[in-house]
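The complex appears here without one of its protein chains, the remainder shown in place.
By written order: A, B and C. Residues from 1 in each chain.
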Amino acid sequence: MSITYLEAIQAAQDRALGEDDSVYIYGQDVGSFGGAFKATKNLAAKYPGRVIDAPISEDAMVGSAVGATAEGMRPVLEMQFADFSTIAINQICNQAATQFWRTGIPCPITVRLPSGGTEGGGPFHSQSMEAIYAQYPGLIVLTPATVEDAYSMLLEAIAIDDPVVFCEHKYLYYHLKADQLPDQNLPVGKARIARAGKHATVVTYSAMVHEALRAADELAEEGWDIEIVDLRSVKPIDTDTILASVARTGRLLCVSEAFPWGGVNAEVISRVTSEGFHLLDAPPKRLNAKDTPIPFHPDLWKTHRPASQSIAASLRDLLRY
Amino acid sequence: MSITYLEAIQAAQDRALGEDDSVYIYGQDVGSFGGAFKATKNLAAKYPGRVIDAPISEDAMVGSAVGATAEGMRPVLEMQFADFSTIAINQICNQAATQFWRTGIPCPITVRLPSGGTEGGGPFHSQSMEAIYAQYPGLIVLTPATVEDAYSMLLEAIAIDDPVVFCEHKYLYYHLKADQLPDQNLPVGKARIARAGKHATVVTYSAMVHEALRAADELAEEGWDIEIVDLRSVKPIDTDTILASVARTGRLLCVSEAFPWGGVNAEVISRVTSEGFHLLDAPPKRLNAKDTPIPFHPDLWKTHRPASQSIAASLRDLLRY
Amino acid sequence: MAEANIKEGKEPLCESGSHYQAAFRYMLLARIFEERTASLYRAGKVVGGVFMGKGQEAFSVGLALALDQSRGDVYGPLIRDQAGRLAFGEALIDAARTYLGSVEGPMRARDGNVHRGDILKGMIPMISHLGSHISVVSGRLIGKRFRGQKDIVGGVCLGDGATSTGAFHEALNQAAIEKLPLVIAVADNQFAYSTPSERQFACADLVDRAIGYGIEGHSVDGTDLSLCLETFAKATARARAGHGPQLVVGHLLRLCGHGEHDDAAYISEEKKQGAFGRDCIEVARQHLIDSGWSTSDEIEQWTSEIQQQVEEATLCAQRESGPDPFQETWQALATTRLAEGLIEGSPGQ
Partner (left out) sequence: MAEANIKEGKEPLCESGSHYQAAFRYMLLARIFEERTASLYRAGKVVGGVFMGKGQEAFSVGLALALDQSRGDVYGPLIRDQAGRLAFGEALIDAARTYLGSVEGPMRARDGNVHRGDILKGMIPMISHLGSHISVVSGRLIGKRFRGQKDIVGGVCLGDGATSTGAFHEALNQAAIEKLPLVIAVADNQFAYSTPSERQFACADLVDRAIGYGIEGHSVDGTDLSLCLETFAKATARARAGHGPQLVVGHLLRLCGHGEHDDAAYISEEKKQGAFGRDCIEVARQHLIDSGWSTSDEIEQWTSEIQQQVEEATLCAQRESGPDPFQETWQALATTRLAEGLIEGSPGQ
């Protein structure tokens, strides 16, 4: 058996619906159509009345989900693309995220954001919004990079009593395959050493983990041993695992597909330099997408986002220091 | 004559309306009422038809302003509170901010955000959203800390050919006074040394500049000379001025009223550690508001946000290193 | 408070004396409490702003009395619904505690005044962003439907200005598609802050929106308690019986400023003297007397009882302490193990 990242997301939802009748799915075209990406394929038929087509009303989608949690439901929302979640951002960040703190009543919703760039996606079907959401108190923001994580973290997201923004990467949907779904996995909140190494640490997440792995392979041929930390969760961030890695390598490169101002890279660098300043043998570096909207044309897009080549180049710079 | 920060904002809009007939103002209650904070007081009468009450439709407010720029207009929008700009975030970040890059046609809108906390403001009338906007390519994000800057930077914002998010601090509206409005001032994009010093650098902006100044006074009595950099603009950030200051002091504390994950502090620390690593004699520090919604009760609110005491305490830590 | 047995039958007898009396007493309680709060505000004793429901009590109480908290009905009040909150079942002390910053209040001083609510008791704690609570009420109805709970109604309140929000539209359309038992009460008080209706919408009556959503609509003189009780009784009964969302638009005038900081100089004499400028409490008082359901003495008697009650609640709340920042958890997540140590305002410090 071989299962894709996308199928893992479908399987996690299938299992959640099967195990807990308070779970329901709500999103545009998620019903009999199975969703724009087929992440809810077959689920409407298997769980009648619990996989529901929404109107093109992201604000009301999230608002109603917040209300349903007060009746003990655990809604899973699908945004058709992460980019469209701007329409729901008020309900996510001001309604859902503040509820527990304001009232003491938890708000267990999961908002799935098909995120990140693909060829020809263009400025409005390619965004990586994790750092927008991570800035708001009261949200958990997950960014799975593997089939196993897509599965186990989505299940955990649905079980968590807080609002979770689940950033699944569209580029990984079909590209990534695993032999089977995991029975057990690292819990949400723990980062994973995706590759052990000793000369430099790359801290990254989501699709960029795979670009970084390719860059590490390239550098391995040049004799460098690169450690790669897959954050898995960008809020919370597992600072301990990062610091331990930097303690081993003394060098840090952060890589993210998001826009360059602020975001996960800046947050990680701030933590490492505040808490592990003396661990660093070289200035920390970061690599992001460029500070323009995401280009439509593949040739521009490939240059706009970090990729194995630019990561390798940054690493060489870092190692040369 | 003595003029407040709020009056400076009114005066800048008055002057912009007077000098350029392509300027108009649009926002809830900005017309004959003069705005919730009176930032447009008297302007509707003085400039008939050009200071217009909007319905409670932030999305349409911004969308229509974008359209008007194509006819050569330079709209100035008032959000009643920064927090409500989440309703317009899609038009600001996806419509206005992408237009120049997509089409080559500039989009000169100014969106005024009455920002930041005041006593009893609570979770939805106190937010500091500069770092949310700064993450998006195509926007300029300004955060004036003085009466002079409120005036000159708003005038410049209106003149700039790009969409500007103008974060004016409500706490400064009445608290801050100047003798007169400036004829000349530093341009947008340049930071200002708000206080010269040699033992440590505080990089901050908006209302926190004044808290930092108070903390510096406190530390002066203990024999420490603190330099304070007022960013003025958080996108772009004047990295040169920051680095030059850190080169003088060797120590960096970043202070922001926004939530702690990411944001301006993380961005500044990332820049300084990447580009000026060797300048630092101690790990950089940062101080933000806490990672919860902004509390309603003044006693909680005062603890939630950084203030002169907590800044002074952080500085002592930093100097002790 | 007299808790008259007004919620027994499915269709309350609107024109019964006891029902009307109960409604009136909630209105009076709200009015007197808000006036007290306003004077405390002027004395600098209130945390945050004060937004009064003056002139809107009849409309507000009309919806709330048609709901039944004990059977699971849900209520989403907004800033001018002190009367409705009380009628739905809010304890006066909760209101007093919130305004006066007591940590014993339902929001524990973390959030304030009109934002209070009680999720477990079906009263939605509104956030400030107008219109965004409507879909939250809808979601509760969706949740109840999943849970197999029947004959439930959700009532939600808003002003004319809030109808201009995208959130209002998305929520109404969603409720219509889902045919939810939702009663949407729009208090058209002719102003949104300073903005008059003609700068807020262009239809003749906001009830004209109903047809565009395919839902039923009702328009009512919001200054007349009898009509309000009747209209909401009908609308709620229709919603309960499966006829889908009901849009109820009340015509009235805000008899105060937007908040207590606002003198509302922009409200013309003409509007004040206009059809909907009369005070619903005066109208109801007169009706009570004219119909022989009460005497002026009796009403005087209620008034002083209520004043007493308000005084006690206020004093009690004032005596309680405010929040202690050092006792705060400063934690926005329910899942403690995932809450980071961002307590010092900076990760890991």
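Of note:
In this text, contacts are C-beta pairs under 8 Å (C-beta built on N, C-alpha and C of every residue); 3 or more make two chains touch, one makes a residue touch a chain.
Because the structure is predicted, anything quoted here is derived from the model rather than measured.
When the full complex is examined, the chain removed from view is found to touch A, B, C.
From the set C:Gln21, C:Thr37 or C:Gln200, the residue in touch with the chain omitted from the display is C:Gln200, counting the whole complex.
Considering the full assembly, B:Pro106 is the residue among B:Pro106, B:Pro182 or B:Gly250 that touches the omitted chain. Of the candidate positions B:Gly138, B:Gly197, B:Pro260 or B:Pro295, contact with the hidden chain is made by B:Gly138.
For the options B:Pro182, B:Pro236 or B:Gly250, the residue in contact with the chain missing from this view is B:Pro236. On the side of subunit A, the interface with the absent chain consists of residues 28-29, 31-33, 36, 53-57, 59, 81, 83-84, 86-87, 119-125, 260-261, 265, 285-293, 295-300, 302-304, 306, 310, using the contact rule stated above.
Listed for subunit B, the residues touching the missing chain in the whole complex are 22, 24, 50, 54-55, 57-73, 75, 87, 90-91, 94-95, 97-107, 137-138, 140, 160-162, 188-189, 235-237, 239, 267, 270-271, 274-275.
If you put the missing chain back, the residues of subunit C touching it would be 164-170, 173-174, 176-177, 179, 198-204, 206, 208-215, 244.
The working rule: only the chains that are shown with their structure count from here on.
Central chain assignment: B. Criterion: smallest distance from chain C-alpha mean to the mean of all protein C-alpha atoms. Note: centroid distance subunit B to subunit C, computed from Cα atoms, is 36 Å. Inter-chain centre distance (subunit A to subunit C, centres taken as mean C-alpha positions): 40 Å. If you average the Cα atoms of subunit A and of subunit B, the two centres end up 30 Å apart. Touching two or more other chains at once are residues 87, 90, 94, 97-98, 101-102, 137-138, 235, 267, 270, 274-275 of subunit A. Among the residues of subunit C, those touching two or more other chains are numbered 107, 110-111, 115, 127, 129, 166-167, 331-332, 340, 346-347, 349.
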